[in-house]
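Note that one protein chain of the assembly has been removed; the remaining protein chains are unaltered in position.
Order of writing sets the labels: A and B. Residues in every chain begin at 1.
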Amino acid sequence: MTETLNQELPCYYMVPKERVDEILAEYNPDEIVIATLTSHSSLQIFHGARKMGFKTMGITVNHDTRYFDAFPLAKPDEFVKMKDFDEIFDRSGEFADKNVVLIPHGSFVEYMGAKRFQELDIPVYGNRAVLQWESDRDMERQWITSAGVPMPRIINDARDIDQPVLVKYHGAKGGRGFFVAKDYAEFKMGIDHTQPYTIQEYVLGTRYYLHFFYSPLSSEGYKVRDGSLELMSIDRRDESNIDEMYKLGSQEDMKRQGLFPSFVVTGNVPVVIRESLLPKVFNMAENVVKRSYELFGGIWGPFCLESIVTDKLEIKVFEISSRIVAGTNPFISGSPYADMIYPGMSTGARIAMEIKNAAETDRLGEILT
Amino acid sequence: MTETLNQELPCYYMVPKERVDEILAEYNPDEIVIATLTSHSSLQIFHGARKMGFKTMGITVNHDTRYFDAFPLAKPDEFVKMKDFDEIFDRSGEFADKNVVLIPHGSFVEYMGAKRFQELDIPVYGNRAVLQWESDRDMERQWITSAGVPMPRIINDARDIDQPVLVKYHGAKGGRGFFVAKDYAEFKMGIDHTQPYTIQEYVLGTRYYLHFFYSPLSSEGYKVRDGSLELMSIDRRDESNIDEMYKLGSQEDMKRQGLFPSFVVTGNVPVVIRESLLPKVFNMAENVVKRSYELFGGIWGPFCLESIVTDKLEIKVFEISSRIVAGTNPFISGSPYADMIYPGMSTGARIAMEIKNAAETDRLGEILT
Partner (left out) sequence: MTETLNQELPCYYMVPKERVDEILAEYNPDEIVIATLTSHSSLQIFHGARKMGFKTMGITVNHDTRYFDAFPLAKPDEFVKMKDFDEIFDRSGEFADKNVVLIPHGSFVEYMGAKRFQELDIPVYGNRAVLQWESDRDMERQWITSAGVPMPRIINDARDIDQPVLVKYHGAKGGRGFFVAKDYAEFKMGIDHTQPYTIQEYVLGTRYYLHFFYSPLSSEGYKVRDGSLELMSIDRRDESNIDEMYKLGSQEDMKRQGLFPSFVVTGNVPVVIRESLLPKVFNMAENVVKRSYELFGGIWGPFCLESIVTDKLEIKVFEISSRIVAGTNPFISGSPYADMIYPGMSTGARIAMEIKNAAETDRLGEILT
């Protein structure tokens, strides 16, 4: 595995795997501390880690962490307060002394910056090489589509708009920087030409955020390569203000009043998908995992395919998140899917279980980068 | 019970109850195998059956069953692959040798065809006589309304349309073959006169898919006839593309672009209903059960009243499903309702519990047809 990583990763700025392995060589596998940034899905990560018997550490950068007092089963054993994200670099020795393993999540990577996150000389769960494939929309698309998984079509020339489209400004985050145009006229009205943007087909359908977990350590279950693929849960995001805007009247009328739809994630609702779609769902996830090994050494641990199901029961993936997503937060005590694998287990606990298994079998080097 | 069935059933093509009883006479009640088609709610059915200690069998007809590998607690002990649905007939002897009890679900009945499903000489859980009452919209309406349960009003002459209506083509399945018309003009625009259709009142309100279970074997709880009525859970269906179409703008604008709403079920969301509606909800279900015994020997096991609650807190039932619905799939480990009866129990497990109780008390003949 280590060899594979070294051969395939274009890791020009990522901390070298050898360096991570050197650090790990000094770790006491019985004393691993699970650490993450106190936001996003950290309650779940700490809760799961505690369940699996780990000590936990909450990293804070101007975060208000008092809310952890309210959740005693999820409160980390220790908070480490930083003045900024650079301080993590200065304190990596301290983290190593404490046998810290970092769990990445969307906010951790976003606030730190993908590049800086890759440079951290602290062992991280998952393959950090994925970050450069995710942070660039073209590379992300190349990965997903070359895996044979359909994505919404890209429209290169706005004059070709002949159906509703989603216009995404580059660097759009957390649901800001999008707009929907029903036709070319609306596109022209809405577009800000000073920013780079991408136009893609607006796929009509219902959204399912599919939370997978790929374990290279497990040889049972749904076998992919030498590991196994699991579906832990499914959610749908709540977005403000789009998800309740219809209550006010038509968007057309709203726009006349200067009110425009926005897509800022504010929460999550649990859902299940039609069972007959599961073969397709697993097939997509399998191909994405396999292709990731070909391209950059693989993804493992939790990942999410953010998908739309059309009324023809086609599934299109509009985004991938190669780590735990906040959409797993409704499932602190299991889900309709997890309960058919590990009753009562959250994705956070699944991560901890994986690290525990690796620590007990001396395979930490295979899942930490 | 058996006598009642024979007297009341107009079972002109259904396998005779005597034949089923003959087959059952050879069964070893300690070795019952729970079997169903690998789709729809089969994960839940197998998961529940295993929980209750049964062996399980997945019947496949060109199904991709690999996803079962991902759910070890739900994977059937055995798959039986068929080249088509007719093969089940040829192999009924083999099924009998294995003490197989078939669990019907929506896809099993739909793909096989109600008529063929009734002809199967393999013991089936539930009353197969219900199929002819369900597959004909007029008979279904007669059953429900003669039970005193309100349904959306039928409009016989399109020229009488004076409110929003739902137009259903006969044989519409899985959410296809419907359209909504707000008035007569829209009806005329949308209608395809080459197909038979029904026009019914479009009831404005919120939908609740009420998952009941009627046990003729239990004498406790909410007593109906000699058995008991249970509410196991409630869901709301997700339909593509109607459930997210509003995000794009008004339907009027969409239609101008050739985009029309559709109602294809893609998943399910858990819900609960206002507690003060429960007396009415139970009363409706009770009347439907009682009427079913008068008309065709009864329904037992899981059934679903698909209902709309108006802003006057009236409930109208727009459809009945007389078997397990996929809307129970969010509730693999219980529901807010099931947990007040049998903590942690799914409808799939409830079915298995019923068969287990019947097998242990030599009453299988009362619940299998």
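Please note the rule applied: a residue touches a chain if its C-beta (ideal position, glycine included) is under 8 Å from a C-beta of that chain, and two chains touch if they have at least 3 such contacts.
These figures come from a predicted structure and were not determined experimentally.
Here one chain is not drawn; of B:E18, B:E94, B:D183 or B:E294, the residue touching it is B:D183.
Here the missing chain is touched by one residue of B:S92, B:S250, B:N287 or B:N357, and it is B:S250.
Within the set B:G53, B:G93 or B:G221, the residue that contacts the chain not displayed is B:G221.
For chain B, the residues touching the absent chain in the complete assembly are 163-164, 180, 182-183, 202, 204-208, 220-223, 228-231, 234, 236, 242, 245-246, 250-252, 261, 269-279, 281-283, 309-313, 334, 336-337, 339-341, 343-344. By the touch criterion stated above, the residues of chain A touching the omitted chain are 39-43, 47, 63-64, 66-67, 69-74, 107, 175-176, 238-241, 243-250, 252-254, 257, 259, 262-270, 326, 329-333.
Rule of thumb we're sticking to: only the chains that are shown with their structure count from here on.
Between chain A and chain B the centroid-to-centroid distance comes to 37 Å (mean Cα coordinates, whole Å).
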